[in-house]
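Only one protein chain is missing; all other protein chains are in place.
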Amino acid sequence: MPTVAILGASGYSGQETLDRILRHPELEIAALGSDSLAGQTAAALDVRLNGSLPHFVPNEDALAVGADVVFLCLGNERAAAVEPPAGAVVVDLSGAHRLVDPELARAWYAVAPGAWSYGLPELYAPEGNLIANPGCYATAALLALAPLAGAVDPATVVVDAKSGVSGAGRELKASSHAGFVLENVSPYAVGAHRHAPEIAQQLGFAVCFVPHLLPVRRGLLATCYVHTDADVRTLLEDAYADSHVVRVLPEGTTPELARVQGTDAAEIGVFADSATGTTIVVCALDNLGKGAAGQAVQNANLALGLDETAGLRLTGILV
Amino acid sequence: MPTVAILGASGYSGQETLDRILRHPELEIAALGSDSLAGQTAAALDVRLNGSLPHFVPNEDALAVGADVVFLCLGNERAAAVEPPAGAVVVDLSGAHRLVDPELARAWYAVAPGAWSYGLPELYAPEGNLIANPGCYATAALLALAPLAGAVDPATVVVDAKSGVSGAGRELKASSHAGFVLENVSPYAVGAHRHAPEIAQQLGFAVCFVPHLLPVRRGLLATCYVHTDADVRTLLEDAYADSHVVRVLPEGTTPELARVQGTDAAEIGVFADSATGTTIVVCALDNLGKGAAGQAVQNANLALGLDETAGLRLTGILV
Amino acid sequence: MPTVAILGASGYSGQETLDRILRHPELEIAALGSDSLAGQTAAALDVRLNGSLPHFVPNEDALAVGADVVFLCLGNERAAAVEPPAGAVVVDLSGAHRLVDPELARAWYAVAPGAWSYGLPELYAPEGNLIANPGCYATAALLALAPLAGAVDPATVVVDAKSGVSGAGRELKASSHAGFVLENVSPYAVGAHRHAPEIAQQLGFAVCFVPHLLPVRRGLLATCYVHTDADVRTLLEDAYADSHVVRVLPEGTTPELARVQGTDAAEIGVFADSATGTTIVVCALDNLGKGAAGQAVQNANLALGLDETAGLRLTGILV
Partner (left out) sequence: MPTVAILGASGYSGQETLDRILRHPELEIAALGSDSLAGQTAAALDVRLNGSLPHFVPNEDALAVGADVVFLCLGNERAAAVEPPAGAVVVDLSGAHRLVDPELARAWYAVAPGAWSYGLPELYAPEGNLIANPGCYATAALLALAPLAGAVDPATVVVDAKSGVSGAGRELKASSHAGFVLENVSPYAVGAHRHAPEIAQQLGFAVCFVPHLLPVRRGLLATCYVHTDADVRTLLEDAYADSHVVRVLPEGTTPELARVQGTDAAEIGVFADSATGTTIVVCALDNLGKGAAGQAVQNANLALGLDETAGLRLTGILV
């Protein structure tokens, strides 16, 4: 059975990736990397993790075990510095390898782009062994917009996105303090978020992207505004007709954060504003699921030739 | 001292209006109308209200006491059916008298428009004794957009708004059930919200308006996207230079729901998205404050010739 | 394969029971009862439920299909009125059949007790085909206290419990309105909650039980205070040594709502207050999981001779 090493296993996206691998029928954990928890048992991350899992080791050591699949759940700088082991499938959940234009990669992430493939399976199948996993906001925006890209007026596309606090990671920062987050909502990084060039790269044109922080733990909703003459519903339904992950909702049904939380699925709703001729496409997903760990495992599955959705959280109708 | 009757005093906007009148140095309560609490003491609404206030009476009786100012904190239909008493200043917090076009008024509210004046003091001073108080979403959108109305491309304006649950009132409905609201966010009434024609009426053109429900008790944030060559910041700063209610934030400061909650103030932030040439104007206010009761009292003050901000909640820096 | 009918499938506990049956390898849905959704497809409850499920039918019709297992996810009165079909396993998630003392049953639920067995598998194995599923608060209190019952001073036991809003069901009521629940917490039904006599019946003595409503969607935490000379940790560890559902946490680890939400597991922590000689036992569970649907399916599994935890949600380490 192919083996897995997770680097940065104690962060949010690392923990979620571990969750998916523990559910996975054809992958097994070889190493859990975490510089902060190195030496401790897996139970240090979650009391439910028992003795069958290896102890945490430094990320460097986790990389060195020679696992068949390596998930990089690290910050951008740390991920950029990792030397991919020959032969392994490496999925980078950070932003370090998403931008292919050297100038943009340097400007936004201070890295030189390498031979990484952008893997958003429903739209851009990963190629080769080195896979850049998309950003959570970019995933939602692209799922909503990529099938329409040739048919919209690029000059007027707006993506107003709202995300739960886990999108900012487990790191301590003032904007993640519950005293700031609760009973609050605010836009941030307006005109200056790293997912904007990522969306532009994939669509072929820039869109106006503004993220907002919500007082919820997890989940992300992108409300996208476009002007187009195309039959948007048909374009989207065709694009995701075969997907077990992305669902275009029937007319009149509204995407909800609550329905995708804790899952690796995405929901898309299509609406018309007749007064202005605007089409509104709303995509909901879990920033840690389809927006991170779920998609990373989906990408790894494809690279390994396994069932695309093995290990993913796609079922259930919890209240 | 002029006297006040509040009809619908036990709903959210009625309770907030009562709060402002209790703070008001030059107005006093003559009658508290509530069909559901009729006969009970004011303490039935809030245990802190003591014996000096009159008992609740049926709304009809509250109207009949002949108060100098009447606040209609009723549903649209109930408000439309009220016969304004001669000579009194009447502020209608419902939507019944906002639309002046007979066809629109009929279509959206099933009423015939009368001689009511739309009162949003910073933009449209109320005239006469019958004042239609603006909707909460409309207030935020208009504060952000009205000063730019002549300078933007009307075809591409987007207003993406987010509101706390109190915007939907104290009435019991599935979409206000905490089991639905908590850890959730969703758009609603897309392309079909009554505040859209209200915004269009005041701006002179339609905008694409999409409201979202947030898991917060109170507060509203409108993120507005426009294309313009104008100096938006200057237009806005000029518009509100003399206001004690609306504040244009300095560059780099972001509006926050938390800072306006429980107040009658509004905050406006201006941002540029250089990649697409879009200007983003964000307005935050409390849907029950500047979006309802605060503005209603502001309008009444103007109609009575009192200090515009008497009774309003405009101070304090609570965490 | 044994068949299942769910009566009241559109309420919270019904929806969660359906979720577990859909995961269950050895049970299949025969009928979905709901008087409010009768005639509609399963998708009316959740858009993810597809055509392979039967349409909703009136509860009466769901009962009449002759399923092998019937889950009563109804209000107390409705459940009390159901005539159990001969031969079927019937699990009543309401309170109607929990109290065995005729006087208490009449006083608290206005019913006459029948031949129902109280099924809390780790403590009281269900017997026969008619199973009364415990209340959510009672489950938490009993898991914490039953193993100590003989060793504590019964006169001074306190159970201070806190629950998410889903514990009050999907029904619309003022205390479930998000405008009341958000940024709030309050005790309710102090000295008058129906789970108090249920706890007393099982323990053999009354405890002081006070529930509080939390601004969370799901999850329940019971903080129990006892005076005892016994080795509480050992008593609890022994009681649950073989359980896959109830976990006694290692010393120093605190139960958390977040870790049990969306699961059918329970967590117990043991603490000492040396200043007063009090022992504190804290139990966390999901009111809709181990506190309702998870336990109901666990009871049904035992009655049918299936694997006790089949269909349950017991894995995963979601953030």
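When the chains are written out, they are named A, B and C in that same order, and each has its own residue count from 1.
Everything that follows uses one rule, which is that contacts are C-beta pairs under 8 Å (C-beta built on N, C-alpha and C of every residue); 3 or more make two chains touch, one makes a residue touch a chain.
Remember, it's a predicted structure, so these values are computed and weren't measured experimentally.
Within the whole complex, the absent chain has one touching residue among C:A115, C:A155 or C:L172, and that is C:A155. For the chain missing from the display, the contacting residue among C:A107, C:L172 or C:V185 is C:V185, taking the whole complex into account. Of C:H55, C:R78 or C:H227, it is C:H227 that touches the chain left out of the display.
Although one chain is not drawn, the whole complex shows that of B:P197, B:G262 or B:G291 it is B:G262 that touches it. Interface with the hidden chain, as seen from chain C, comprises residues 155-158, 160, 162, 179-180, 183-188, 190-191, 196-197, 200, 206-210, 212, 214-217, 219, 221, 223, 225, 227, 254-258, 261, 269, 271-278, 280, 282, 284, 319. Annotation for chain B: contacts to the undisplayed chain at residues 12, 15-16, 18-19, 22-23, 45-49, 166, 182-183, 217-218, 247, 249-250, 253, 258-259, 262, 288, 313, 315-319.
Residue-level contact of chain A with the missing chain is found at 12, 165-166, 170, 172-174, 176-183, 215-217.
Simple rule for what comes next: only the chains that are shown with their structure count from here on.
In this assembly, the C-alpha centroid of chain A lies 35 Å from the C-alpha centroid of chain C. A separation of 43 Å divides the Cα centre of chain B from that of chain C.
If each chain is reduced to the centroid of its CA atoms, chain A and chain B end up 38 Å from each other. In chain A, the positions touching at least two other chains are 183, 217, 258, 319.
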